[in-house]
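A single protein chain has been omitted from the complex, and every remaining protein chain is retained in its original position.
Up next is subunit A:
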Amino acid sequence: MDIAFVIEKFVLVAIIFGISLVIAMYSTYAERKVAAFLQDRLGPDRAGPFGILQPLADGVKMFMKEEIVPSNASKWLFMVGPGLAMLTACIGTAVIPWGSPIAIGDRIIPLQVADINVGLLYIFGVVSLGVYGVMIGGWASNNKYSLLSAIRAASQNISYEIAMGLSIIALLLVTGTMSLKEIVDGQHGWRWNVLYQPLGFLLFMICSFAETNRAPFDLPECETELIGGYHTEYSSMKLGFYLFAEYINMFVSAAVMATLYFGGYNYPGMDWVLANTGPVIGPLIGTGVFFIKIFAFIFFFMWVRWTIPRFRYDQLMHLGWKVLIPLAIANIVVTGVVIAVIEGF
């Protein structure tokens, strides 16, 4: 392992980390703006032009707030909870391929931190780890509302992970690989997986909504029943971490959806662009396209949030176990049969 490799990866990690934090920051702003526009309002417009400094003001506010630890809380776990939520949210970005490799001189730099051959399983594992932050925080608060919320989050995640995993199996049948890099390269140009797996995409997307605790599956933090849910007792930047982790989760799952089903950094006409723009600009254009897809998904997340009311708990379980899982299994069977027929057994 040469030193240039270490530096290159370190720089890449720093950039991705910075970008995901900035995007999470501005997702809070975008959420408020989108909510406002969907409701014929203006949204935050006081801090800076069009209110673009609002996330900074919110961050300063969060840091300035008094830090309260409930006297009966489990102190150590109470502190670990938000950190864990943040950590599990951030590490998902490690295996996502952000663009095709950049060639500087004779050195080829892949725009992906780690191309592991079980990338899909890694993402799946990290996403399911995300519930630990919520559970630990909810349990450590020593508050019945927080605990109820933590239980809800856990059972919701378990239920929807099954359907999510099953929808990924159908995708694996199509792509034949678990490496995210190879999945993306297999979707060259227009051959996006969503065209082969529309039902799988729909199931995966619904499950992503549930896994990120977004509306209409935001039962763990439903204000009307559970006050603030698992972060009721949190204040200051610990609360900020929880809210932040939610937006990073949203960013990661948007990136995963764009990678798995919408071709990642592939776009129609990319061969011509790559051939005409050189070895650095070309891949970066692909990265830009990838980010446009991510932003479109993030907007979609928000759009859904401000449209659909929250599911009731029994409806949530009904949807997860009795609708999504049978559909996902049927999807696997149909995909398998079609592939077998096409390939002639």
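To be clear about the criterion, a residue touches a chain if its C-beta (ideal position, glycine included) is under 8 Å from a C-beta of that chain, and two chains touch if they have at least 3 such contacts; residues count from 1.
Note that in this section contacts and distances are computed from a predicted model.
Q: Just to verify: the chain that's not displayed, which of "Phenylalanine--tRNA ligase beta subunit", "Branched-chain amino acid ABC transporter permease", "Electron transfer flavoprotein alpha subunit" or "NADH-quinone oxidoreductase subunit I" does UniProt list as its protein name?
A: Of the names offered in "Phenylalanine--tRNA ligase beta subunit", "Branched-chain amino acid ABC transporter permease", "Electron transfer flavoprotein alpha subunit" or "NADH-quinone oxidoreductase subunit I", the absent chain's UniProt record gives "NADH-quinone oxidoreductase subunit I".
Q: Which listed residue, A:26, A:50, A:145 or A:306, touches the chain dropped from view?
A: A:306
Q: Looking at A:40, A:66, A:106 or A:343, which makes contact with the chain not pictured?
A: A:40
Q: Give me the subunit A residues in contact with the hidden chain, please.
A: For subunit A, the residues touching the absent chain are 34, 36-42, 45, 303-304, 306-308.
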